[in-house]
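Only one protein chain is missing; all other protein chains are in place.
After this line comes chain A, so read on.
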Amino acid sequence: MASPPQKISLYNLTDLKTQTDDALAPILTSLPSTSKFTQNHYFTNVRLVLGYVAVTIAGVLFYADWKLGWDATKAYTAPACVAYFLLNGALTYWAWAIESGKVFVGTRKGGQKLTLSSSVTKHQPIYKLKIRYEAPKTGTRFVDDQTIEGSFTQWFNTHGFLDKKALRRWLAGNIEVVGLADPEAKKEWDEEREDERVDEEVVSAGAMRAGATSSTPTNDGNATKRGRPKKA
């Protein structure tokens, strides 16, 4: 069912973003047990309908103009142009203001709704994900907004392939509801973080020891030379 893995250029931010956007839905719709989300295509459907109605108007006008000529179609051309550009404007507004980066809308049994909107800042390899989780708690509605950021290096390997498992771990580790639904990925994410923390501690401990040695008067000159050989 899924398309074959696609290799992309790691320096192309658009590719990184769209590849990641596309990978979100398969992960969230295949979460284990009953907590998986069903994708809601409402926003995409509205966009497609607006676009295709506009294109159909243009297509019909083109055919009529080709078959009947200007004199016969003259009366219908002005209304068709107005309708076309209104629909086109509505499409632009919908994509820019209403959809505004929504890459996944899903609901699951119980009526909880998860909406993800992604964005990137030009020339910065950071993936920003805006998360809105809505749950119909008895009586009052519960809404939780959250924004997370992640470096693309966390789920793209050096060859330019997306590591779906790594992305899944990142989602589970950073979005609470996904973490609860996908405890296995969450556990792996926490273990990774634990490893990193230990590594950092080792590094900082090493640095401290190095600092202690270099502060001895006999080594001082050498250490400076070694530290900045090019500038000296």
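Brief remarks follow.
In the analysis below, a residue touches a chain if its C-beta (ideal position, glycine included) is under 8 Å from a C-beta of that chain, and two chains touch if they have at least 3 such contacts; residues count from 1.
Throughout what follows, contacts and distances are computed from a predicted model.
Matching "Ras-related Rab-18-B", "tRNA (guanine(10)-N(2))-methyltransferase", "Signal peptidase complex catalytic subunit" or "ESCRT-II complex subunit VPS25" against the UniProt entry of the left-out chain gives the name "Signal peptidase complex catalytic subunit". Considering A:Leu48, A:Ile126, A:Val143 or A:Val203, the position touching the chain not shown turns out to be A:Leu48 (whole complex). Only one residue in the set A:Pro32, A:Gly59 or A:Gly206 touches the chain that does not appear here, and it is A:Gly59.
Although one chain is hidden here, its contacts on chain A can still be listed: residues 1-4, 14, 17-18, 22, 41, 44-45, 47-48, 51-52, 54-55, 58-59, 61-62, 65, 69-71, 77-78, 80-81, 84-85, 88.
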